[in-house]
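With one protein chain withheld, the remaining protein chains of the complex are depicted in position.
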Amino acid sequence: MLSYIGRRVLQAIPLLIGVSVIGFGLMHLAPGGPLAVYTLNPTITAQDIERIKIIFGLDQPVHVQYLKWATGMFTGNWGYTFFGGRPVLWVIVERLPATMLLMGSALSIAILLGITVGMIGAVRRYSVWDYLATSGALVALSFPTFWFGLMAIFVFAVDLRWLPSGGMYELGEEGNVVDLLRHLILPTLVLALVITATYSRYARSSFLEVLHQDYMRTARAKGLRPRERLFRHAFPNAVKPLIALLGTDLPVLFSGALVTESIFGWPGMGRLFVDALTMKEYPILMGMIMFTAFFVILGNLLADIAIALLDPRVRLA
Amino acid sequence: MAEPLLQVRELRTHFPILSKLLRRPVGNVRAVDGIDLELEAGEVLGIVGESGSGKTTAGKTILRLIEPTEGSIVFEGRDITRLPLREMMPLRRRMQFIFQDPMSSLNPRMTVGRILAAPFEIHRVARRDQLGDRVSELLSMVGLPADAAQRYPHEFSGGQRQRVGIARALALRPRLIVADEPVSALDVSIQAQILNLLKRLKTELGLTYIFISHNLGVVSHICDRVAVMYLGRIVEMAPRETLFFAPKHPYTEALLSAVPSPEPGRARRDATLGGDIPSPANPPSGCAFHPRCPHAMPRCAQETPLPTRIPGGQIVACHLHGP
Partner (left out) sequence: MSAAARRQSLLGRFTRHRPALLGAVAVVLLCLAALFAPALAPHDPVELDTSVRFFAPLTHSAFPLGTDELGRDTLSRLLYGGQISLTVGVVAMATTVLTGALVGLVSGYYGGWVGTLLMRFVDMMLCFPQVFLLLVVAAFVTPTLISISLIIGLTSWMEVARIIRAEILHLKEQDFVQAARALGAGGVRIMTRELLPNIMAPLLVAATLKVAAAVLLESYISYLGYGVQPPLASWGNMLTNAQGYFDSESWLAIFPGVMITITVMSFNFLGDGLRDALDPRLRMEP
């Protein structure tokens, strides 16, 4: 078991390094370079830009810059924002709880609902429910998340006035859990739509595969009742591969969170990204890209370890 | 005496086994572990053995489809063992392979015509407008109708697909053809047809065959000489008659006793084998056959018997015969 964890961690390290190289490359390949906000500003002279370059260490050869930047990353120094000079890592991390709340809620709904729908579809294959589930999932996947969010705001906030149209709290209500939940509902449901649909499809095919295994027939021959068979035998085996998919779907979750947060004004990392985009705040943009990439690598690692804990066969592979 | 078409010396093909963590080699699968062969032009040499004996690997190694680990392969007087693949190109026209499985040996997305035109295209030996004629020629050589060229492999039966495979091997008029279990995947009635086709082609085109099979009955129909392989080594090699009527190696005897005889009541040696064939990654010491050999002596576990020529024309690797 330990050797498996060791192996996975070892595999993650070149991934981390590679990801940092790509991130660094992105930053420098962009036209205008990392100082675009300055170079594109006509009131800043060329001399000023040279001075800024030296301050930010951009006059050094590329590999030196990379090493400095990379060591900075691993020691927690992610640079400072252009406007305000705040430490980038802190700026990102302070938005983390809001995003985690949103992503966590959406993921929970997606897993519960998705597995249920997928399971029903598989168990009652070719029935009306299955048909609805599969087609419904495909329809849900086809909605542009941002537009779906807009429509949700339109219907529930503007038209019906049941729910707030954005933000995380009403002014003055910070700490009020009920208020938080009211603000959380719409963005969570919107974010959960696509994830649920994807999960229900994975779950359905996983259950289908498991239900046709020989050991299920054995269970039936043993006289186990359908519910017992489903939950004690099929369920654990069908769910294991889905855990792996949790890891691989993390980037999609982040992407969805970005869209949802910007539509609902939810003060999380996604909103930060879109704002930073408008202001061309390179340090924040790069910091966020690296942060999410690291998070994804970590998530995959944890998911793989979780599976190895549950499924002994994987450890021997 | 004319130079042999093919000379193989001490050929070894080992596949490394890699460790899980760092992928370091921790052992070897010794698929082919030191074989010597000589092939005269116009002969048919059979190589027989159970699965795991290394016979298919040997055939593919001779053609450089698998890279040899040690030893030498001399074809038409030329050492081709380490020849760079680019220099192997012209030689590919003179040595070809027939595959065992007619289902997977033909590209399901290509018409038979395209499959048969490929050899000419690869070696650029025919113009575009000549391809059609060449293909028709090949089809008639193997007894298939000319309109087969427009059809896809899945529209044919196993026997017909194997004919296409044979036609493909013949396209560039090779001298040597290694046929790997060419009839094993076919129904018994079709097997005879294909064997007769192969015999006819050999005479008409002056071919030399290496015929790999696990089926001694089939081998007895077409081969002039037979080599018996066990765990990567040749344990006996003899002209057909001698092998079938006077086998010397205990393994050969056991194989022969398993062949059903069309003459019930005819006396035959009863020499059934116990146990399974050992893993080629971990062969027994000394003579690889000794754990299953009814005549095993203490010497057999310590010393590997070398192939020895004995009076009568056979070559046997056994401590019962020879030094």
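Here the chain labels run A and B in written order, and each chain numbers its own residues starting at 1.
Definition applied: a residue touches a chain if its C-beta (ideal position, glycine included) is under 8 Å from a C-beta of that chain, and two chains touch if they have at least 3 such contacts.
Since we're looking at a predicted model, the values are computed, not measured.
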Contact residue for the chain not shown (choose from B:Arg92, B:Arg134, B:His214 or B:Arg240): B:Arg92
Where the missing chain touches subunit B, by residue: 63, 65, 88-89, 92-93, 96-97, 99-101, 104-110, 118-119, 122-123, 165, 168
Touch list for subunit A against the chain that is not drawn: 14-15, 18-19, 22-23, 26, 30-32, 36, 135, 138-139, 141-148, 150-151, 153-154, 158-159, 198, 201-202, 204-205, 208-209, 248, 251-252, 254-255, 258-259, 262, 273-274, 277, 280, 285, 288-289, 292-293, 296-297
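Note that only the chains that are shown with their structure count from here on.
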For subunit A paired with subunit B, centre-to-centre distance based on mean C-alpha positions, whole Å: 56
